[in-house]
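Below: one structure in structure tokens.
Note that one protein chain is taken out, while the other chains of the complex remain in position.
Order of writing sets the chain letters: A, B and C. Residues in each chain are counted from 1.
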Amino acid sequence: MPLPPPPQRSFASDNASGAHPDVIAAIIAANEGHAIAYGDDDWTLECQARFAELFGSGVETLLTFTGTGANVLALTTLLRPVDAVVCAAGSHVNVDEAGALERIAGAKLLDLPTPDGKLVPEQLAELASLLDNEHHVQPAVVTITQSTELGTVYSPAEVAALSEQAHSMGMKVHVDGARVANATAALGSSIAALRSMTIDAGVDVITFGGTKNGLLGGEAVVFLDPDLATRARFVRKTITQLPSKMRFVAAQFNALLDGELWLRNARHSNEMAARLYDAVAGLDPIEVAKPQVNGLFPTLPPVAIGPLQAWSFFWEWDTAKHQVRWMTSWDTMADDVERFAAGVAAAVAA
Amino acid sequence: MPLPPPPQRSFASDNASGAHPDVIAAIIAANEGHAIAYGDDDWTLECQARFAELFGSGVETLLTFTGTGANVLALTTLLRPVDAVVCAAGSHVNVDEAGALERIAGAKLLDLPTPDGKLVPEQLAELASLLDNEHHVQPAVVTITQSTELGTVYSPAEVAALSEQAHSMGMKVHVDGARVANATAALGSSIAALRSMTIDAGVDVITFGGTKNGLLGGEAVVFLDPDLATRARFVRKTITQLPSKMRFVAAQFNALLDGELWLRNARHSNEMAARLYDAVAGLDPIEVAKPQVNGLFPTLPPVAIGPLQAWSFFWEWDTAKHQVRWMTSWDTMADDVERFAAGVAAAVAA
Amino acid sequence: MPLPPPPQRSFASDNASGAHPDVIAAIIAANEGHAIAYGDDDWTLECQARFAELFGSGVETLLTFTGTGANVLALTTLLRPVDAVVCAAGSHVNVDEAGALERIAGAKLLDLPTPDGKLVPEQLAELASLLDNEHHVQPAVVTITQSTELGTVYSPAEVAALSEQAHSMGMKVHVDGARVANATAALGSSIAALRSMTIDAGVDVITFGGTKNGLLGGEAVVFLDPDLATRARFVRKTITQLPSKMRFVAAQFNALLDGELWLRNARHSNEMAARLYDAVAGLDPIEVAKPQVNGLFPTLPPVAIGPLQAWSFFWEWDTAKHQVRWMTSWDTMADDVERFAAGVAAAVAA
Partner (left out) sequence: MPLPPPPQRSFASDNASGAHPDVIAAIIAANEGHAIAYGDDDWTLECQARFAELFGSGVETLLTFTGTGANVLALTTLLRPVDAVVCAAGSHVNVDEAGALERIAGAKLLDLPTPDGKLVPEQLAELASLLDNEHHVQPAVVTITQSTELGTVYSPAEVAALSEQAHSMGMKVHVDGARVANATAALGSSIAALRSMTIDAGVDVITFGGTKNGLLGGEAVVFLDPDLATRARFVRKTITQLPSKMRFVAAQFNALLDGELWLRNARHSNEMAARLYDAVAGLDPIEVAKPQVNGLFPTLPPVAIGPLQAWSFFWEWDTAKHQVRWMTSWDTMADDVERFAAGVAAAVAA
């Protein structure tokens, strides 16, 4: 059975999308005259004020280009020699950043297994035996991903419990929030929801994602505890993440934070994933869990995977299990979902 | 004497300017639908083809965000442990990159004094005693800046002589071309001029600047010897310089390379510097050399510096000598030059 | 029930022992007159010749001070940026070297779970999906410990199978042989046995332990494939492991290699562990596996552990399981074993 016309937009990743029109408009508006480079400009000041307002606190915000750069900036700022970062085994920082932290910070990642991408306090507690022993690296920061690489979401209580355990061991807490907007949308879609799982839950620093949520490119590292940021701007430069014409990164974020565009984009993306779930969940023999955010991780008949990828590309997630990943984006249209689901239906029926 | 109205555009740096309209237009055009991230897109393929055409050879091109990132990418790719990079003492990589190379590559910079920012082959030859001695770092790459941080320009013959000396010692040659367009404009303003001082002169890899020449942000690392690039794309990721939505960096460069916009921008910038020189060279007691590219490095009466900076900001270059730096940009207008020169005249007459 | 008199020598670790008298004698003999530092001396030349003879091949040998230093030297020499080292999760390089490799080489360790400290080829094969993907570190070296941290021993066939898999993926093979003498003793106690599981099994470089086998302090990194050693002596210096008065490290190894002292020491140590096993294996409720080399890993009644440690110190190995580690050494006496076993019997009977 031939496949129907493919969707116009890809389900490969939320970074296959382009920039939201408001973001483009903000760049054009910022492209007026001269501005001193490296952040000494009005757009960057506005951006810092917007993040302080978002978190309701005197946070310290630094803009960067990439998520890997943002994570390395946040973590390197917190680490001394021999300090280690605790993370989930499947986390982006452990698997998908090509060893950036090891190279740049010279630090070890202590990666722990998880069934669902989420660390639990007991896993931190088990690392206490490493502390104060000179033969071992010293757990100093725990980094969690919200929402996780597996599409799961930490509840505010779960983050708070992890923070409490971490802080009791002298550790700091970092959130890789490449998709924190999607997690916020899932947890109530409000600024209060964002705060409840970050600043109110004891998180010390967060990578606040922009690129996957409608920017051309840009991430923000927000030190919720600004006392930890003393050296951050030096670190940003040394890790190559200091934007020269900073105004253009700031302007993008200003557009994203204006009128809660970041939440609107994320809600839409989550809704498209839910819609895709509704369309494919009943297709035998697909097995797929109901999405919490903007990704589905279905298992497919092996013979269907290749033809579907050739038709509209997506990534395999766990080859051994024939599990793939379908991501929706801020600009995914209902028509894209319908076409994609139709193609899947045709392929698995074949 | 009061100062006249300041210019609309700054002489602080060529990165105080914004993006050329063609670059903005290219971004808008690229913002259509979805594209697989990380460079698997048509814009990036086009960009690679354009650079191959520019250098007339099978070069390998990798796009990055920043000049520091581009330099670190180029150099880290070339270095083994204990290898060192030879550079001018005043070079950007040595002074203005916050130790990025030392941190990321773990490599030493051997910085050599120069009167004018330009290294000479004899300086490399003197390092031969380090080679094969396990107590010393091993000179492995020489990096030169074209045009230099002091506004000087290597002739093609000078680059060729350095390359010959470097290669005879088993070293590679890198050009930090953050302003290679301005240097090209100074050396004949043609593609032949670019080639004569790079690929024809034995250069192995070049950082081809975009940000200072009309982009929102973007640099290209071009391996003129593509055999050296085998590991470059891995290095780019690990140093945090892999753009996610690569098409938007590529599209900017495509606009810059199209119709020789890069050369037109650079010529204009150089011409504005020459015009500024003409306007201020005769003002007693200013001492200033005729610019080769787009920067002037005048010495001013000490009392004039502060008021002029407050009026239209620029950087001091050598405080002890009361030397400052004035940079023109691709968008500097004749009116800006006139106003700025008028202000300078007023300040030094005061 | 009171504990009997403790043994004179500890079962805490094989590095609690001192140096063999022949080693001391060799140091005294080497302490005659002057010798040019850093290895340009007769003792070092002799040492290199002895290792070439031991492996029957043109190996390249570099002496270092510590096992951590030797491992870092071997691995750093083999790694390029973004390359990773595959190891067992419980390996010394992963757990007990305080992140030395991550800091010094900037490289990631890919640590894999094992029931018995031994990697299998299938585990390497599963990493093939990382290769050539710029988002992931690139598996470049597999390091195995022989004998392992859990007292197990790879057979020559097992090493050969791992090497074959590794080489088929473009990877190199390193053996952390801090206790390779004990493994050799277990596998036939001959030079042929050593070769069968190293050079004949495709191993590229080995850390040949000395400190735990009767030296004051010293390890040898032997590049069985000398082509891989080109940069090793430079790396040794930069990682701080170049001995100044090298003759004294070399002299120790010359004594150890002379007359197969290394094998005699290891055999004795293994025999003492076997004797200890015989003495305690029947003591209810101790559970302990028959040792392959010089360590036992028994589980004890929880209440017995503390008093026994206070009486004659040893390390807990797995607190949750009440498992401890008892190591014998080259100088452990039968009387030490008897006394220690008597104390254990008394403690578990209490």
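Definition applied: contacts are C-beta pairs under 8 Å (C-beta built on N, C-alpha and C of every residue); 3 or more make two chains touch, one makes a residue touch a chain.
Because the structure is predicted, anything quoted here is derived from the model rather than measured.
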Item checked: Sole contact to the chain not displayed, among B:G39, B:P81 or B:G343 -> B:P81
Item checked: Sole residue of B:A98, B:A183, B:V203 or B:L216 that reaches the chain not shown, by the stated touch rule -> B:A98
Margin query: Considering the complete complex, identify which of A:K237, A:R325 or A:R339 is in touch with the unshown chain.
Written below: A:K237
Next item on the list: Return the single residue from A:G33, A:P81, A:G188 or A:G306 that touches the missing chain.
Entry: A:P81
Item checked: In chain B, positions touching the absent partner -> 81-82, 84, 95-99, 102-104, 106-109, 129, 134-137, 319
Check: Contacts of chain A with the missing chain: which residues?
Finding: 38, 76-77, 80-82, 105-106, 134-135, 137-138, 231, 233-238, 242
Check: Which residue numbers on chain C touch the omitted chain?
Finding: 8-10, 12-13, 15-19, 24, 27-28, 30-37, 65-69, 72, 97-100, 103-104, 211-212, 216-217, 234, 237-245, 248, 313, 329
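Keep in mind that, in the parts below, only the chains that are shown with their structure count from here on.
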Margin query: Given that chain A and chain B are copies and touch, would you call their interface same or different according to whether over half of its residue numbers are shared?
Written below: same
Checklist line | Most central chain, judged by mean C-alpha position against the global CA mean | finding: A
Next item on the list: For chain B, jot down the residues that touch at least 2 other chains.
Entry: 234, 237-238, 242
